[in-house]
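A single protein chain has been omitted; all remaining protein chains appear in their positions.
Chain nomenclature is as follows: A and B, assigned in order of appearance, with residue numbering initiated at 1 for each chain independently.
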Amino acid sequence: MLTLEKRPQPSKALSYITPVLAVIVTMIAGGLLFAALGKDPVVAIRTIFWEPLFGEFASYYRPQLLVKGGPLILIALGLSLGFRAGIWNIGAEGQYIIGAICGAGVALAFYPLDAWYIFPLMVIAGALGGWAWAMIPAILKVKFGTNEILVSLMLVYVAEQLLASMALGLMKNPEGYGFPGSRNLQQYPAAFNGELIAGTGMHWGVAAAFIAAIFSYILLNRHILGFQIRLTGEAPRAAKFSGVKPARLVLICMGVAGALAGMAGMFEVAGPSGQITLSFNVGYGFTAIIVAFLGRLHPVGIILAGLLMALTYIGGDVAQSRLQLPAAAIQMVQGMLLFFLLAVDVLTNYRIKMTKREVA
Amino acid sequence: MTGKLLSIRGLTKAYPGVVANSDVSFDIEPGEVHALLGENGAGKSTLVKMIYGLVKPDSGHMVLQGREYTPAEPQAARAAGVAMVFQHFSLFDALNVAENVALGMANPPKTSELAAKITDVSEQYGLPLDPWKIVGDLSAGERQRVEIIRCLLQDPKLLIMDEPTSVLTPQEVEILFATLRKLKAEGTSILYISHKLEEIRALCDEATILRLGKKVGTCVPRDTSAAQMAELMVGSELHRPERAATVPGAVRLALRGLSVTSPGQFGTSLKDISLEVRAGEVLGLAGVAGNGQDELLAALAGEILAKPGMVVLDGAEIGAKGPGARRKMGLLTAPEERLGHAAAPNMSLTENALLTGAEREALMQNGFLKWGKAKSFAEAIIKRFDVRTPGPETAARALSGGNLQKFVIGREVMQRPDVLVVNQPTWGVDASAAAVIRQALLDLAVGGAAIVVISQDLDELMEVADNFAALNEGRLSEIRPAKGLSMEEIGLMMGGAHGLEVAHA
Partner (left out) sequence: MDLSAINPILLLASLMVAATAVMIAALGELIVERAGVLNLGVEGMMITGAIIGFAAAVHSGSPAVGFVAAAVGGAGLSLLFALLTQVALANQVASGLALTLFGLGLSSLIGQGYVGIKPPVIPKLNIPLLSDIPVLGPILFRHDMVVYFGILLVVLVWLFLKYTRAGLVLRAVGENHEAAHALGYKVVRIRVLAIMFGGACAGVGGAYVSLVRVPQWTEGMTAGVGWIALALVVFASWKPWRVLLGAYLFGGVTVLQLNLQAAGIAIPVEYLSMSPYLITIIVLVIMSNRRSASPASLGKTFHAAQ
């Protein structure tokens, strides 16, 4: 019979290996799923993971990697701080939406003025919007001990309704022939978040993601605040004993996560998406949770995981158009990835041993 | 094999890296109180867990009343007539006494009948208990009664008691012993686990002594001196901590009517505690577990804040200051719970050194950490306190209790505190490590620090303390010189028999 035996300390090597292992197992399970859907599993896996990078139209798909990976990485970096400290902000999707609304709001307010300061103002507004939205669960947690998981999640649904209200009301394009949706910011140069280097997909949001990754790395590895965040996650009582103020940490972690998610939303609405519409949000805020865990809550890991997850989005689109693979199948594969990751994670902290039947 | 209640033959159990029990054999007679004696880590707990069906031996066998005895689980052990009172109670705080008792029985009667039975048995054995009370609200002594009554209701042939007196006042110990003698007279055998030699001499008919998982001897406690037993148990002569005489200096730490509410649901709030500790003085605070020790430490560490004027350090008012600020000012603390409170289990010793040392040891600058320096600090602690570990990168949880405790105490001692407060500094620590820790505390006092030692181990307090007081339900007794105090007096300071006098009246 198999039993688990706690390792004296977590295995470093395995903490690097397990994400890779999870990806491999997911590919196998995904292949089985595709086969069950009547597709050739090898072709499907190849289409998803290989075509966008090295296939015939790779030059078209590759930039998408950064376009889709940028927001995922930016949001996941913020979430990872809280997750490390045991603070569960799972409402990034809402913070992303509010950031986009605020950013777009600034742009639309200035329209059609052409001034250099409009875009920076939008970035600030987006960050502030996401921050404020995240402060609601944070303050309620600090003041009343309210569960931040549930509150931040409820606020996603509220944000979605707000988005609808904006797309149909306040921000509706007056020249849009009555269709829902705002003006397209791609056609408003002062607000447009275009490619910084043509053909790469690199826009300001991607740049922000990489800058955030560097800051996050320094914070976690070199700064006392990062140490306090890790300590709180590992042993909350020890953290308190050490002098950490839990309330302060909640406000910081939730605030940073909200601001980054808000910025991600703003960069998206000003760039790749272009306008506030009913279907503006596509679940980046939730996928970023997978990215954060898959990246081991580590900045470098999150960049890699974000790019991988972006690949599944792009590859999923390709597979959808070429093989008629349903989009839901890809969504399921993404969910599976987190499952397998959590499952193989046990190896980091425990050894599996074959034993005679043991009285538990 | 006739006549024996339980025969244990060659029991062996190994865990990765450690052999908990190796070829242990002994017999328990009917109606005998049999002591199992050994230091922390000698393998007593593993042995009784095997008897109680919680752990399966690798080899060896047991015979209970002439029949092969291989309990697969505690239910089987209980069905065979073996009951156990745990050291860390197997109780459920949010449930009432009757429910807790029912959970330990195979076929409990209806709650109302059970409650009546509990009242019966508790009166019969002089252990008063209200079956409808929520267990979380009971004192440690009362909680033990719940466990004992749970066992007694099953008419056990063998009652296992794991360190039962560690949570009792001396008066309560007397009452417990009376109960145990009564049980013995009724023919129940008792396997009594302890490392307290005087108790064993007072109560037990026979003793089996374990050291490092092996049986190293047996003796009849009444005919053996405590010193002889100690030598068998420890295997070498004990180093008694020594100290140079000091003249108490100025008051370093003063509490003035300290009252704080416990943050825990079943915690004990502190009520009007006043004390003064002078430079060079060691103040020992006794008390049964759960009488406000954790709260006092938290209030001194700054985890619980107090009203202005309640906590004074070297003349400065610090009641509203957090742990970091207090540390900076020279007040250092070491809580009881090593893993999870004093240290983060999954983090390395370097990181754990940083946990309290960042400020005083200048392990950071403008908030940026100096890992090299932190590592050197951890290495220095490891070296000076002889912490057995592969190195400072080892996770705290990988260390044995004694070694981690040396590290935790060492971490504070090496920061040259002006005032050091420790809670249970040698709890669960082997004798040699305990001696190292006590010596370090005394050396600090000689150097001019004021030391507060909170402990449930009276022997320890008598060994290190100049002055003595006891916590009882969040209140502090009067403070008296430790020298010349009798056990009787100490017991009364600890609260006597916690309401039992009333019941006996």
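In this text, contacts are C-beta pairs under 8 Å (C-beta built on N, C-alpha and C of every residue); 3 or more make two chains touch, one makes a residue touch a chain.
Computed from a predicted structure; not experimentally measured.
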In the intact complex, which of the presented chains make contact with the chain not displayed? A, B
Touching the hidden chain, out of B:Tyr69, B:Phe86, B:Tyr192 or B:Phe407, is B:Phe86
Among listed residues A:Ala164, A:Met202, A:Leu225 or A:Val282, the absent chain is touched only by A:Ala164
Looking beyond the chains shown, say which of B:Gly81, B:Gly104, B:Pro170 or B:Gly302 touches the absent one. B:Gly104
To test your reading of the contact rule: which positions on subunit A touch the chain that is missing from view? 4, 6, 88, 90, 136, 140, 144-147, 149-151, 153-158, 161-162, 164-165, 168-169, 286, 289-290, 293, 326-336, 338-339, 342-343, 345-346, 349-350, 358, 360
If the hidden chain were put back, which residues of subunit B would touch it? 15, 49, 53-55, 73-75, 78, 86, 88-95, 99, 102-104, 108, 265
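Quick note on the criterion: only the chains that are shown with their structure count from here on.
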So, in the complex, the side of subunit A touching subunit B is made of residues 5, 8-10, 222-225, 227, 230-231, 234-235, 237-243, 245, 358-359
In the complex of these two chains, what residues of subunit B are touching subunit A? 16-17, 53-56, 72-73, 301-303, 322-325, 327, 333, 335, 337, 340-347, 351, 354-356, 358, 364, 367-369, 394-395, 397-398
